[in-house]
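Here the complex is missing a single protein chain, while all its other protein chains stay put.
So that you can tell them apart, the chains are marked A and B in the order they are listed, and the count of residues begins at 1 in each.
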Amino acid sequence: MAKYILQRIIYMFITLFIIATVSFFLMKLLPGSPFAMEGKLSEEQLELMKARYGLDQPIPVQYFNYITNVAQGDLGVSFQFDNREVSTLIMKKLGPSLQLGALALGFGMVVGMLLGIAAAIKHNTFIDYGSTFLAVIGKSIPSFVFAGMLQYYIAVKLGWLPAAFWEGPRYMILPTIALAMFPIATAARFMRTEMLEVLGSDFITTARAKGLNSVLVTFKHGLRNAVIPLITVVGPLAVALMTGNLVIENIFAIPGLGEQFVKSITTNDYPMIMGTTLFFSFLFIFIVLVVDILYGIIDPRIRLAGGKD
Amino acid sequence: MANEEHKYNKDRFEPIEISEEKGEELSRPQLSYLQDSWIRLKKNKGAIIGLLILLFIGFMAIFGPYMNNYTFKEQDSNITNVPPRVQGLENISWLGLDGKETEVLEGESVEALKEKALYVFETEPEFIESKVIQEATEDEMAKVEFTNDIYAARGIQDEYYWFGTDQLGRDLWTRTWSGTRISLYIAILAATIDMVIGVIYGGVSAYYGGRVDNYMQRIVEILVGIPNLVVVILMILVLEPGILSITIALTITGWIGMARVIRGNVLKLKNQEFVLASRTLGSSDSRILMKHLVPNVTGLIIINTMFTIPGAIFFEAFLSFIGLGLQPPLASLGTLIDDAFKSFQIYPYMLVFPSVIISLIMVAFNVLADGLRDALDPKMRE
């Protein structure tokens, strides 16, 4: 196992290196320069500015410099934020995104799993259809619509909760619910399907025949069975939720990562694009590794290390 | 006690005639796999309703835009933001399909409010009805509910915009249904990409495992890692916006979620006994994959497709927004919802219709797919 993990970590660096390389060259193909108000800069000035940031050198040289710096742990400074360190910028905005993502994930998983279990136990009844309906709505209506409605009806019309900002538990409720719609739907659907599978299987019949409490049995076995697809989806979902959601952050005026990343791309803030890309990729790859390891723990029959034979 | 019951009376039994022919006779009608599935599907009411809804929406997407005399791109600055009005339903005010707008105003006196209402609605006295909720008293403001007949006020009493009109005065009925066409195409496209690329990629990666799995998964990680927005903006530079560009953009990463889920479950299944049995019997890899492993993950494929479709529909809206998708005045359900969201506080009807349709499509699709899965699953056979 240790050898396998070590091997995967080596692969992780190789993968990150490839991502960095491809992203770097693609990014350099984007139109425009990182300087705002290009219209007001003369040719000479633009050249001087580029020289100042080393952008006048051939792209392979810039690439080499960048990779060398990253290898030494230096992600560079941002253009759009007036030379502030990229790593500081990311860490500062990570907080709210992380909190919101974790809350939405936690809340969404619990509600979703309960919905899914209820639907499976009461298969083809109103509870089942109702749960399916809820889950589907949660997925088909985009979360920003929920966010906008919650803000308008709950905060403005009813005045129950604050309309925006990120300043304490009361401020977290609306954004969490809005963002949780997706994890609710995910958990509910996967749970239901896997539970149904379990309910039809021989060991449940056996367990029931032996007189075991059926609810408990289905819950335990169902959960176990549903875990594989769930963690497959939930791992990356967690990364997606916690690295920020542009629209929800904007609607609730939460200073998070999502908005910052999009902005860095539209303003050609090269170091910021690269820094965020590497950070997100690292998280994703790391979570995937964790998920792969979990497979083996949950179901010892799964052997990743070896091939098919 | 028990012994008593085991005493049978021989007279009550009658030996049946044994004949060669009857031994081969089937007590139930002979059915093929599909026929059998269809029978079971028919019994599932939810699935049938889902099927009917999908057929209906498909029908409307094809013929809906031709059901009135408006086009999806014709603008008229006189009839902007007109609420829906439907023949026959216009007298049932709570339905909101009467082409009127209602607002409660508060103020010093009822008279003053009547003045204000004309200004608020930009209308003439003959088109406005008022209902006094509360007269002005010493400590309470007057409250009056006004109802303005927009169709009359704009001089379009004879027109019926079933879904209302948008900011530019375009008929939303035709826009919505022609948008449904595009979104259905996107849905089918996304589902196909998922099922073809996603399932095969995930299945192969897990089934062969080891080095193959390792490389294939690293490729997935790279695809996820490269920022999508950068790729999309670069595509704008080289591609003409339109359906083709949307298709390409979707194909790049649209299948990854599916591939990962399938891989996870095939990893679980591939070492189970039935796979081993099949292999021992000499089945080829592709046969094991397609006949044994994939059918066992149908449920997951369905769920995942359901997650992909709305994602794809809104991805298309995003592409259109930044200039790679549909070029205006073309619309899709995704772009209609995006646009309407900005004004949902003021013109909620613009958001309601496309949202309801997209939800209906998804609910119907899900119920039907669940039904299909049950129907196709031999284990569920009675």
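Convention: a contact is a pair of C-beta atoms (placed from the backbone, for glycine too) under 8 Å apart; a residue touches a chain by one contact, two chains touch by 3 or more.
Heads up, the rule we're going with is that contacts and distances are computed from a predicted model.
One chain of the assembly is not displayed; among "Sulfurtransferase", "Chemotaxis protein CheC", "Peptide ABC transporter substrate-binding protein" or "Acyl carrier protein", its UniProt protein name is "Peptide ABC transporter substrate-binding protein".
Listed residues B:128, B:233 or B:289: the one in touch with the omitted chain is B:233.
Of the options A:18, A:67, A:102 or A:127, the residue whose C-beta touches the omitted chain is A:102.
The chain omitted from view is touched by exactly one of B:35, B:157 or B:327, namely B:327. The omitted chain makes contact with chain A at the following residues, 30-32, 35-42, 44-45, 48-49, 52, 78, 80-84, 89, 92-93, 95-96, 98-99, 102-103, 105-106, 109-110, 148, 151-152, 155-156, 159, 162-169, 171-172, 219-221, 223-224, 227, 250-253, 255, 259-260, 263, 266-268. For chain B, the residues touching the chain absent from view are 73-75, 77, 80-81, 116, 119-120, 167-169, 233, 236-237, 241, 321-323, 327-329, 339, 342-343, 345-347.
What we mean here is this: only the chains that are shown with their structure count from here on.
Put simply, the C-alpha centre of chain A and that of chain B have 24 angstrom between them.
Contacts from chain A toward chain B in the complex involve residues 11, 14-16, 18-19, 22-23, 26-27, 29-31, 124, 129, 132-133, 136-137, 139-142, 144-145, 148-149, 152, 185-186, 189-190, 193-194, 196-197, 200, 228-229, 231-233, 236, 261-262, 265, 273, 276-277, 280-281, 284-285, 288, 291, 295, 299, 301-308.
Residue ranges on chain B touching chain A, taken from their complex, read 44, 46, 207-214, 217-218, 221-222, 224-227, 229-231, 233-234, 237, 257, 260-261, 263-265, 267-268, 270-272, 299-300, 302-303, 306-307, 310, 314, 337, 341, 344-345, 351, 355, 358-359, 361-363, 366-367, 370, 379-380.
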